[in-house]
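Yeah, one chain of the complex is gone here, protein chain that is, but the others are all in their spots.
Let's turn to subunit A:
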Amino acid sequence: MPRHARSTAAVALVVAAGFGLAACAAPSGDDADGGTVTFAIEGGNIANGHMNPHRTQLDSSAMVLRNVFDSLVAQNQDGSFSPWLAESYEVADDGLSYTFTLRDDVTFSDGEALDAEVVKANFDHVIDPETTSFRAAALIGYNTEQPEDSAYREAVVVDDRTVRFEFDRPFAPFLSGVATPFLGLYSPASLELDQADLAAGSPEATVGSGPFVLTEYVPDQELVLERNDDYAWAPEGAEIGTAQTLDIRILPEASVRNGALTSGEAQVIADVLPTDVDQLGDAETEVWELPGVPYSLYLNVNRGALQDVRVREAIARGIDVEADVESVYGEGYPRAWSALTSTTPGYDAALEGSWDVDAAAAEALLDEAGWTGTDAEGFRTKDGERLSVEWVAWTPQPDDAAALADLIQQDLAGIGVELVRSVVEPAEYNARYGPKEIDITDWSFAGTGGEVLANHLRTGGFQNASAVSDPSLDAILDEAAASTDPAEQAALYEQVQQWNAEQWAIVPLYSPARITASSSDVEGLSYDIYGRPLFLGVSV
């Protein structure tokens, strides 16, 4: 920071001389006209081969790479789409093709021009087995396991500025996927490089057409991005800011990020802990509930006492969700009411307030289900057998999750249900998860829309920990997946959420939120539909 540069350089020289390290000193110059925005992030695993948007599945990578890579369209926070590198697009009535007309003025920061061939090369790169895509391919409906079973077929170059994506069956989330940074477009020169170079990332390899250009990268430490002065193809309606340099600093410690913001060393910090929100003074905080399935308990409808819907409902009503969540996460994470979070397209707001904690009602349900006996430890019994369910989580279980589980365990003991908690190694977890030999498990699952419900509730769905298999529900989910009409889709997903509110396969607890904080010096910061900060419009 300019304010400190001179004095610290002087101290540095004295100290470095003392250490015999003067040779290492390389004081940085300050060349920024429009100023520098310092953005501190947790950074997780970016340095471990997560700089290729087409390969990585990491959210922090998406957050960083968005500044360098543009997509064909942009998705706004309300779920609507704006033209971006494509000035227009058209969806066929049968949902089997999407045709994009490209802008004619886009160049990548290495001088290469954008045309339909480049778009095709990028999408071919996403589905190339060599890329080993962990997320991008799935987002466009390509099945890397069984390519022949994919909804996505291929990208076709129609002419220089027109590219058409063809599908074997409709895949409604395609546009949402295309809008993510995971489908950002590389310069054609980058695509010629080795996968390892792309995954490692560097100013030479990480080249897109975005509002910023990566100029310096020290893995695990810092990414320096300079504004792309030629940038004239922002998403429709977006402002372009004046900040010249975006310095992304990787600070794994949450308390250090907080201090960096409150002391003015950083202007924006990401990955704020929910319990830290009220310690950030007058910083502005953006708490953005992640779209997808909330953090929930998944009750296996095929296991023991849980086969009885009355037991499942009793468990849902026996937990004081609001109080438990608040005592662990403070104001940071809002409690959830439905199997989708409130920011997910298709969310059913009618479920809010519909199932508040009610121990008496829960006890009545258990009585009705025949769990009327009581054993020496105060747990309910039926035919001499204790009402006991096992919650299986995998290591490492975060402290906050364990704290919440403690509270839930106490709540359920209050209505006579024994909750046995097992935390097992991932390998053992997977061994039991495969054949669905788990009573209860937990997670949250981010997704672009209601289609995440299909993973969780459709027969054979990969995240169907509740082992639900209901043909009428499958039919609704399939109809929703095939629909290209957002309103119709939303209505179908509302039905699914109502089904869950009666069947209690998923007991939603809270909506994980992405919390970003910024100082008042920063103007023009905006957020995408996942709550990731966008620096396009930033000025200081």
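In this section, a residue touches a chain if its C-beta (ideal position, glycine included) is under 8 Å from a C-beta of that chain, and two chains touch if they have at least 3 such contacts; residues count from 1.
Here is the rule we go by: contacts and distances are computed from a predicted model.
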Consult the UniProt record of the chain that does not appear here and report its protein name from "ABC transporter permease", "Choline dehydrogenase", "NADH-quinone oxidoreductase subunit G" or "Nitrite/sulfite reductase". "ABC transporter permease"
Among A:Val119, A:Ala138, A:Leu191 or A:Leu365, which residue is in touch with the absent chain? A:Ala138
Full-complex touch with the removed chain, picking from A:Val178, A:Leu225 or A:Ala266, is A:Ala266
Which of these, A:Met63, A:Ala151 or A:Leu251, touches the one chain of the complex that we don't see? A:Leu251
Chain not shown, touching residues in subunit A: 1, 3-4, 7-9, 11-13, 15-16, 19-22, 24-28, 38, 40, 43, 45, 47-49, 57-59, 129, 132, 134-135, 138-139, 144-146, 195-196, 199-200, 218-222, 247, 249-253, 255-256, 259-260, 262-263, 265-266, 425-428, 430, 443, 446, 462
